[in-house]
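Since the structure comes first, as structure tokens, the remarks are kept for the end.
With one protein chain removed, the remaining protein chains of the complex are shown where they sit.
So, subunit A:
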Amino acid sequence: MASEQISFCLNGQVVVLPPTTSAASSLLDWLRGPAGLRGTKEGCAEGDCGACTVALEEPDGARVPINACLTLLGQMHGRAIRTVEGLRDAAGGPHPVARILAEHDGTQCGFCTPGIVMSAWAAVTGDGDPHEALAGNLCRCTGYRPIVAAMAAMPREVATPAPVPASTAACFHAPGQAFHLPRGLHALLSLRAAHPDAWLLAGGTDLGLRVSEHRERPPEVICLLAVPELQALHIDAHGIRIGAAVPYHRLLAALRGLDDPIAAPFARLLARLGSAQIRGLGTLGGNLGTASPIGDMLPPLVALGAEVTIASLCATRRMAVEAFLTGYRTNALAPDEVVTEVIIPRAGPGDVVAMEKLSRRHDQDITAVGLSAWLRVVEGRIRAARVALGGVGPRVLRATAAEHVLMGAPWSLETVRAAARMLDRDIAPLDDLRGSGAWRRAAAAGLLERVWWRATRPDVEPMEAL
């Protein structure tokens, strides 16, 4: 493939970057450097603060907030981006979203403000919860309440999709670096076979940190975002098939429209993965690729008995997620393989499904203990049970001793409590920054008991954090 120039739509104008631009530099560095757009701020360079929030304008009219500090330029090829400088009303004055934030005194020092404006601008196209929209924006000054009040006062908007430059498969070369953006599965797998050491980049919310925080310069990158096969999302009676590079925000929207016992707990958990910005780019494929013991999506996938499809040029295979996760941050992928999709079986109408996450801070915090459970209850008895835990060992694991207690027992609080006591045999959590091992044991038991309360008292919303 010949080298091409990165091109995207920025604030409504198509821009073409010079040929030697490094596709692996961060969007934030480019905006604040060569582009001279310094309204977007840098507060942390690692996705934690949201000061760098900009929004993708998608062809379907969605506005998707993302962290510019984690986004690599090559990922933006063929996309449309809006920054705070690009928000104006028809007369060229401040956009209503910005004006209303100012009127409600939603700023003090103002450093977080451009990011908050972009999160709010992305949110006004939907009827979503302002709290969910704000989860990825830290403000050290205001205490947030005036911002939430301002967001409640913002008029809803219908987004007009931005013009995006036509783009085909591309490869961007910079000194010492090649960034591939294949546009089909076969092309992807060929590249993978040719470059088994290349970074396989999906949303980059894990990998982008290595660029923005550690300033690594990968010599070879293969980006998955433009491969249509990896962007498919298909739901039918047999299962939910999720392309490995489908961003979380699309999965969340799909779950919210789905009638299945899985849908509500899964959506609730997903809404607490990172932040709206992290969900703007992050993917299931990335969570599986990182294979962290506290990857939020992993306990549910294991508990639900989900499978992954793995492809290479030579073969395609399917395996259970449980088997795919081999150890601390390791998985079963061979160097020439790529995860192409995740298949989650549909639950039955009477199934009990719960997915819990305990973290110190409610939002923007990784899991201290995660627990997901799937129980098939038939005529008052538990006929099948799968319980998976994260944050209690080197990898996400099944609680087999607890499952053994559940299996065949009556569906009752006593049974659940007995199973919770057995968790002690399943897990051996360590002490760390987020809590002692002893507390984690107690918390895991508490979370298993919560499965009962979720099923029997759905009216009561338990606390999620702190």
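Keep in mind that, in the parts below, a contact is a pair of C-beta atoms (placed from the backbone, for glycine too) under 8 Å apart; a residue touches a chain by one contact, two chains touch by 3 or more; residues count from 1.
Note that in this section contacts and distances are computed from a predicted model.
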Chain not displayed: protein name in its UniProt record ("histidine kinase", "Acetyl-coenzyme A carboxylase carboxyl transferase subunit beta", "DNA polymerase-3 subunit delta" or "Xanthine dehydrogenase YagR molybdenum-binding subunit"): "Xanthine dehydrogenase YagR molybdenum-binding subunit"
Sole residue of A:L56, A:L358, A:A388 or A:A419 that reaches the chain not shown, by the stated touch rule: A:L358
Touch list for subunit A against the chain that is not drawn: 22, 25, 29, 32-33, 36, 38-49, 51, 83-85, 87, 94, 98-99, 101-103, 105-114, 117, 131, 134-135, 137-148, 214-215, 217, 358, 360-366, 433, 435-436, 438-439, 442-443, 445-447, 449-450, 457, 460-466
